[in-house]
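Below is one structure; the comments refer to it alone.
Apart from one protein chain that is not included, each protein chain of the complex appears where it belongs.
And then chain A:
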Amino acid sequence: MPSATSKSYFWKAVRESFPFIFVAGPFGLLFGVLGAEAGLNLVEVMTFSVTVFAGAAQFTALQLLREEAPTLIILASALAVNLRVAMYSASLTPYLGGAPLWQRAFAAYFTVDQSYSLSIVQFEKEPEMTLPQRMAYFFGSNGLIAPLWYVATLVGALVGARIPEAWALDFALPIAFLAMIGPMLRTPAHVVAMLVAIVTAILAVGVPYNLGLLVAGIAGMMAGAQAELWLTRRGLMT
């Protein structure tokens, strides 16, 4: 029964998204707190989190708003930080592109680091999955995390008061993302992509408007692709 198996893929994704509770929870909370501290009211904070739904970009925009940067620069920088989701969208297209348009529109909204990294691993691991099963898994990866993100933002905005600095919540994002990198390094080409991205990110730190992130990301992707071609030619990778 295909609907039953789709359902089980939904719940499999919900279970596998548990580690991201420790990302979405603290980060939604932190965005609510920082937004309230910066003077945004409850409606503004919640509209921001629910419609934009992109943590790193929201923090960038908030930071630049506080620095009173020009509106166009705020939008360009925050969207540049978010450009990676366009690449996630492209990367998921071979797996989800055959679905009806309305499903793809919802999938687009829910394309974030967490849903992408869980789904792409699952889709590569089980290529025989049907399209409804893939969609079920993809939405399942957000079944817990998206509501948590909204609620955590709300709690943060309501609490308003500063979370003690001793909690060092600023470092929750780097730790969560670093923990994800290890399991991703499946081949030498992945290692090359990571190292080139890191070195380029350090060299490009002075590039304005957060464009260093894009430059480093693209450099890493090109390095990984070239490494794969080279290793395949040598018969070291299939």
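The rule is simple: contacts are C-beta pairs under 8 Å (C-beta built on N, C-alpha and C of every residue); 3 or more make two chains touch, one makes a residue touch a chain; residues count from 1.
Here is the rule we go by: contacts and distances are computed from a predicted model.
Colleague: Missing chain, UniProt name, options "Simple sugar transport system permease protein", "NADH-quinone oxidoreductase subunit", "Membrane protein" or "Xanthine dehydrogenase family protein molybdopterin-binding subunit": which is it?
Modeller: UniProt protein name of the non-displayed chain: "Membrane protein".
Colleague: Out of A:14, A:194 or A:231, which touches the unshown chain?
Modeller: Result: among the candidates, A:194 touches the missing chain.
Colleague: Among A:24, A:78, A:136 or A:154, which residue is in contact with the omitted chain in the full complex?
Modeller: That would be A:78, which touches the missing chain.
Colleague: For chain A, which residues reach the chain that was dropped from this view?
Modeller: Those residues of chain A that touch the unshown chain are 18-19, 22, 37-41, 44, 47-48, 51-54, 56-58, 61, 65-66, 68, 71, 74-75, 78-79, 81-94, 96-98, 101, 104-105, 107-109, 111, 113, 116-117, 120, 162, 165-166, 168, 170-171, 173-185, 189-190, 193-194, 196-198, 200-202, 205, 212-213, 216-225, 228-229.
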